[in-house]
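I'd like to ask some things about the structure below.
All protein chains but one are shown at their positions in the complex.
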Amino acid sequence: MKSFLQLWMPSNASTHGGSVDNLIFYIHWLMLVLFVGWGIFFVYTLFRFNRTRNPKADYHGVKNHYSSYLEFAVALIEAVLLIGFSLPFWIQEIAGAAEENTDHDIELRVIGQQFQWNIHYPGKDGIFGKTSPNLVDGTSNVLGLDRSDPNAKDDFSSQGLSIPVNKKILVHVSSYDVIHSFFLPVMRVKQDAIPGISVPVVFTATETSPKDPKKSEKWEIGCAQLCGTGHYKMQGDLVVLEEDAYNTWVDEQVKQALEEGEAW
Amino acid sequence: MVTHESHHDHHHHDEGFWRKYIFSVDHKVIGIQYGITSLIFLLVGFCFMLVMRYQMAWPEKAFITTDQYNMLGAMHGTIMVFMGVVPLAVGAFGNYMVPIQIGAPDMAFPRLNMASYWVFLPGCIVMMLGFLTDGGAAQSGWTSYTPLSVLAGSGKFWDGQTMWLLGMVFLITSSLLGSVNFIVTIFQLRAPGLTFMRLPFFVWTQLVTAFLLLLAFPPLEAAGILQLMDRLAETSFFMPSGLVVSDVVQDQFSGGNPLLYQHLFWFLAHPEVYVLILPAMGIVAEIVTNNTRKPLWGYKSMVYAAIFLGFMSFLVWAHHMYMTGMGTAISAFFQTTTMIISIPSVVILTAFFISLWGGSIRYNTPMLFALSFLPMFGIGGLTGLPLGLSTSDIHLHDTYYVIGHFHYVVAPGTVFALFAGIYYWYPKVTGKRMNETLGKIHFWGSIVCMNLVFMPMFGMGLAGVSRRLWDGGAVYAHAQEVLHLNEYSTWGAFGLIFFQLFFIVNFFGSLFSKEKTDDNLWQATTLEWCAAPSPPLPHLNFARIPEVHRGPYEYSVPGHKTDFSPQTMKETEA
Partner (left out) sequence: MEIPYTVQPRPDTGVYNGKMGIWLFLASEIMLFGALFSSLILLYIGSPEGLWHDSVSHLSVPFATFNTLVLIASSVTVVMSWASLKMQDLGKYRIYMGLTVLLALVFLVVKGFEYNEKFSHGYFPKTNTFYAVYFTMTGLHALHIIGGVIVNLYLLFPGTKMWETEPERFTNRIECAGLYWHFVDLVWIFLFPILYLML
């Protein structure tokens, strides 16, 4: 089952993704067993009890109630999957993110906008500068940064998400216009980006992304929620770097931001 | 058994053409009106999807624009659900069969019944008029999530999204009128002796469905009204502060809550999906018992399961919203209810499977469709499970896996059951039988093509391809390896429409067949076959209200002369 489903699924490159995948595997086992079990029963009855073989129907049919055990078993397995896997995971990884706001290595903001993903990096100081919807400008200031705020000086934006490997990343997902859905297939991350609300998401990448990827190897950000005409092309790149490479990249970006800042 | 002298309707008096065929209060005529309208809409909805499937498979041809794609998509969903399947399953089958199956002369409120059709039709027309507006029809999905839907189009009265909302208000009103009527009819007009546990399962499913429509639709009506206010009166029920669209700050909006809309919508839309499936299960129960010539196994547990299903369906709505960022407690609650609601479906399906054991199965066209419902619904239902757990839903939410899941339940599930119903009851309505050969071609072609359309979607969903993509995912790197599946799906859809031609020809052609069927050609036990006269049925259905002496599916009762014991048969006659 695992290898069959993995044939289809994108590779997993996050610490928590394995749990998501495992639950998907387990539950598909349950589905397969039920489907094959009843399928065999079904095909056999269709064959065994057709009119020519069995001209006279039996009024009572099956007299035992073994099927109740089966129904009970299904309920039990579902309960195990729910209580044993899904709930603990949600408590730890998803709801935990909100409380663990402090315990992380990198903090970023993700803002959906028709039709691109804008990532707000706080720069070297690690503090997000003030932003305001009134300042948003699609070409020069996608985040609506308030340049008069000293904390905003070294902030920069990027339309792809670049992160270091093996670091705990906290992103605050939100949107400036309509609802989008922030989807990182290889990270097993999905979170609706809802205007007016900011939702924390935590994940850690376990691998770096392919160096010079061909198209089909790129890692990406997808948009999973219909957000208008350009929904289909609201794609961004996800780049996972070694820590050094990441720091170099940030330095470059900050430098550029500061240079641009002179002009403000 | 039917007394054949009673065929003439003594109350018959000449009504004009309008009274008789257009503004009729006869539930049978209204049922047929619903039936024809909804079949046409099913075809329209399907044709929309053919255009979209062509676009998805060969995006480089840019056959339609992205706007057109979104319009067709939103309208496909809306048409299929609200103007196709529900009116056919409830408006047509329910309206026509329920009164006859319970031995009633008509619905409890015949004029209300007429009104419900004549509110339904304008609703459909208003919604379709959206295509004629400048911006085109609604294009925010059948879910019409805010803020997208409020910002869409001109925001004026003459606009696709406004038309969608207005149309929705009509359709909701229509189904409210209808559901009140169904419930009262079933409670009040049952023939003497027809106790609740003697009701055909089909009637039970219609009863539960009517309650769902009655109680779940009003919140959507509220949502529709509020969204209309947001669009036309610039209120901010669903619109938060600080929206920026194309660099323009939308400061007319402040303080609203976009998630409120989703809650109101799914509070309807989840029960709505059980509205799509329950009548289908009812139809399957009628046909399976008739063609296995044995009673339904576990009839009572099925009835309780259906009631429980109806009740629980009000408590699972937020499983469509796991990714909105809900807390643990809420997500735990909805995951639990979702797992619980899968159990009654398992019970019903199990009962169906066990019912087959020991039967004497005859394979005619209605039976083939009814039987194929079981595994097809099975696939659809089982794939609902990974969606029901929020953890596995992280990867699968809003991907083609979801599309695959629900199409297996509604298309080869419900739609097949509806086909089964049409083949089964056609003789009762028209007095003619549909051609078996054409029917079997229709069946085998459809089942192969249906699976060709929807099976690949699970692969695409697992790969993480999002739904509602104009190019079928071509932009995305992670979709590259499964893009070819789009083409299979599309060929499947073209094959599917080809095999529907056999159905359409059969449907109209059989009207002209010379052979007239007798009043109980399937040798069935329920009242519409054993107590109602041959078609065309007179106004008020029966010459005399039948009396009921036994359960609905008394087939092959040991010691009885025939292998079916009609509900009207007294113990002494056996």
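In this document, chain identifiers A and B correspond to the written order of the chains, with residue numbering beginning at 1 in each.
In this text, a residue touches a chain if its C-beta (ideal position, glycine included) is under 8 Å from a C-beta of that chain, and two chains touch if they have at least 3 such contacts.
Keep in mind the model is a prediction, meaning the values are calculated, not measured.
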item	value
Chains shown that the absent chain touches, full complex	B
Candidates B:Leu50, B:Ile64, B:Leu215 or B:Val245 - the one touching the absent chain	B:Leu215
Contact residue for the chain not shown (choose from B:Ile64, B:Met128, B:Leu260 or B:Ile441)	B:Leu260
Contact residue for the chain not shown (choose from B:Ile64, B:Val184, B:Val245 or B:Ile307)	B:Val184
Chain not shown, touching residues in chain B	11, 104-106, 108-110, 112, 176, 179-181, 183-184, 187-189, 214-219, 221-223, 225-226, 229, 233-237, 252, 254-257, 260, 264, 267, 540, 542-545
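The working rule: only the chains that are shown with their structure count from here on.
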item	value
Where chain A and chain B are represented by their mean Cα positions, the distance between them in whole Å	32
Sites on chain A touched by chain B in the complex	5, 8-10, 19-21, 23-24, 27-28, 30-31, 34-35, 38-39, 41-42, 45-46, 49-51, 54-62, 67, 70-71, 74-75, 78-79, 81-82, 85-87, 89-91, 94-95, 98, 113-114, 133-134, 136-138, 144, 173, 176-179, 181, 183, 185-186, 188-192, 194-197, 199, 213, 215-220, 222-233, 235
Chain A partner contacts - residues on chain B that touch it in the complex	66-67, 70, 140-141, 145, 147-148, 151-152, 240-247, 249, 256-259, 292-295, 297, 323-325, 327-328, 331-332, 335-336, 339, 342-343, 346-347, 349-351, 353-363, 371, 374-375, 378-379, 382-383, 385-386, 389-392, 394-399, 458-459, 462-464, 466-471, 473, 475-478, 480-482, 555-558, 563
